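Please read the structure below before turning to the comments.
What you see is part of a larger complex, with each chain still in position.
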Amino acid sequence: MATIKQPADPEADPRVKAVFDDIRATRKTEFINNLWRFLAFDPALLESTWSDVKKVMATPSHLDPLTKEMIYIAVSVANACSYCVHSHTAAARARGMTAAQHAELLAIVSLAAKTNHLATGLQLPLDAVFDVEASS
Amino acid sequence: MATIKQPADPEADPRVKAVFDDIRATRKTEFINNLWRFLAFDPALLESTWSDVKKVMATPSHLDPLTKEMIYIAVSVANACSYCVHSHTAAARARGMTAAQHAELLAIVSLAAKTNHLATGLQLPLDAVFDVEASS
């Protein structure tokens, strides 16, 4: 159950249609997932969100597409976003994530959470070597 | 300022010394960072934590070492662990992370946080295609 009504005929709005068309062209699929279908309730928010996602996630860059999706999953798990964990696990799998890589991703994410909580519980002081200004 | 006193002479305890020796051998450096120096206050906790970190982060696996460190940073940022962000950014840099890759990592992490909050604010329903049991 969402907090807003899903827009009934979102592509009747030409700004929404333009974004949906770009999603379909960029992703080479007819499928538009719910994030975009619901964001259509506010075309400006839809446009700026898609613009960000396209630029960061769907443009060739210094990191390969699968690595990018795994980083996205890691953040989504830590932020406890159920929808995002699902949508980006699907995206990572579409980019070739194997079961073994998925298991390893979860092992790293959960280990990081473990040492995050240890370090915060101990309130560890920073090591001097972490000072990037000093290291020259 | 930490919540416990840093153990004064941790390697006087043979269990601590064994872990520190393994850290030095595994990482090929004399440097032992504060996480381990403080965890030495409880040898059992030190041993189990290092055992986990060694197995997940310092053993050849399905993901390359730099990818693993970037995933670790992503979780540490989302969990707001200052010490861990510092220590794993240093580790990623030691594994070759460039400034451009670091910037891209931060762009992905912050974008994920943005859509995590959007999806949670909208309480988006899951798309049927995310159902892995149905897709056969």
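Labels for the chains are A and B, by order of writing; each one numbers its residues from 1.
Note that a contact is a pair of C-beta atoms (placed from the backbone, for glycine too) under 8 Å apart; a residue touches a chain by one contact, two chains touch by 3 or more.
From a predicted model like this one, the values you see are computed outputs, not experimental measurements.
Colleague: Out of the whole homomeric complex, 2 chains are present here; how many copies are there altogether?
Modeller: Across the complete structure, the repeated chain appears 6 times.
By our rule, only the chains that are shown with their structure count from here on.
Colleague: What residues of chain A sit close enough to touch chain B in their complex?
Modeller: 1-4, 31, 33-35, 38-39, 49, 52-53, 56-57, 61-63, 67-68, 70-72, 74-79, 81-84, 86-90, 98, 100-101, 104-105, 107-109, 111-127, 129-130
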